[in-house]
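Everything on this sheet refers to the single structure shown next.
Apart from one protein chain that is not included, each protein chain of the complex appears where it belongs.
And then subunit A:
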Amino acid sequence: MTPSYASYNDFKEQLLASFRDNEERMNGERKSPLHQLRRSALKQFEQLGFPTIRHEEWKYSNVNSLIKENFALDTASSLTAEDLVPLEIPNLEGNILYFVNGIYHPELSRIVSPSEQVQITSFADSIKADTEFMGAHFARYADYQDSAFTALNTAMASDGVVVRVPANTTVDQPIILRFITDARISNITSQPRNLVVIGKNAEVMMAESYRTLGENSSFVNVVTEIVLDRDARMQYYKVLNETAKAYHIGTTQVHQADNSHFYSASITLNGQFVRNNLNIVLNGQHAEAFMYGLYMPNGRQHVDNHTLVDHAMPNSYSNELYKGILDDNSTGVFNGKIFVRPDAQKTNAYQSCKNVVMSPGASMNTKPQLEIYADDVKCSHGTTTGQLNDEALFYMRSRGIPKDEARTLLLYAFSQDVLSQIKIKPIREYLEGVVREKLTK
């Protein structure tokens, strides 16, 4: 039985009440350290409240319309395997896990990797059954003191995935997390929570994909924590292809030890309001992080990418390239922080954000923020925002390529710098298809 909070017209109150209500129904767990942690996260959320545009980190991203929506906290869905067929990514093989309204559905999912290679369990099961492991990792990386949404997720998350890769292991099949919001009947919100712990010298590929079904509004508030032990390697892709009524706020928090390598691509194809936070702590020598991003909002869509790289130890390396194509009346935000701590000598940090604005109604806000406290570092950053090059268009047209086709070709090439980084071929091809389609529309 799921109680309804429709009588609350304040979203925050509704969420707080839901937490207390769940707590009521708990037994001994209520006293557990994990639950106490979630309680303190809730308190933090209660104190912080939803951010307003007066908050420096939310200056260009106004969550007001999100808060005013009326969301059901109900996770029930009548979704069947058949409904998922149109959402499938052709030729995609591997561990494919479906989450509907934030809840893991084993009957829709398929885990193919042997458990010696990787342990893949649901967050719901892990938080109940594996309190020692969860106690050691859950909420240890993603800070909830300063982020209302992370605090909210930390308190409320009921499901997601927990991935553990033992030392010296290569997981040879990718792990694909498909978060489907079923908004066919009502407005739906969910709070998925993922934890990935990669052992020494182990390697894994993982992708998160988000889709919404139906005409109603959806709001996903996700947090993914990723820990790489020394010499570990990860390919991590986050793909949003949402509806025009979908809100998404997500934080990926990465913690890297010595000589670990983290490669990420964050692709936002569609969504009404999107905020991606990617926070990386390079907490080891010779740790390397590569961050690619592509966003292409149109209509009235809003896409905000915030990245933070914290170079905490010497000799670490980060390289970031985010690219945007903005059409119609869409808005984009890029905020890239690079933090080089006093001890982090011989840091190399590179950042670049390039945008093409296709219409006078579209706009882009970019803000690189470099805070460097060490003296022997190499840092560079650059942002460009402009229109498509008229000279290039004329050159192409003079060879017989019609204007629209010329535009598509130029923009597709622009997006390739990011898409070509994706190593899971079916996902790359799927994205190339969607990008091409979106550009020719």
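Here is the rule we use: a contact is a pair of C-beta atoms (placed from the backbone, for glycine too) under 8 Å apart; a residue touches a chain by one contact, two chains touch by 3 or more; residues count from 1.
Definition applied: contacts and distances are computed from a predicted model.
J.: Can you pick, from "Electron transfer flavoprotein subunit beta", "Ribose import ATP-binding protein RbsA", "Iron-regulated ABC transporter ATPase subunit SufC" or "Lauroyl acyltransferase", the UniProt name of the chain not shown?
T.: "Iron-regulated ABC transporter ATPase subunit SufC"
J.: Check each of A:Arg30, A:Lys403 or A:Lys425 against the chain that is not shown and name the one that touches it.
T.: A:Lys403
J.: List every residue of subunit A that touches the chain not included in the displayed model.
T.: 389, 391-392, 394-403, 405, 409-410, 412-414, 416-417
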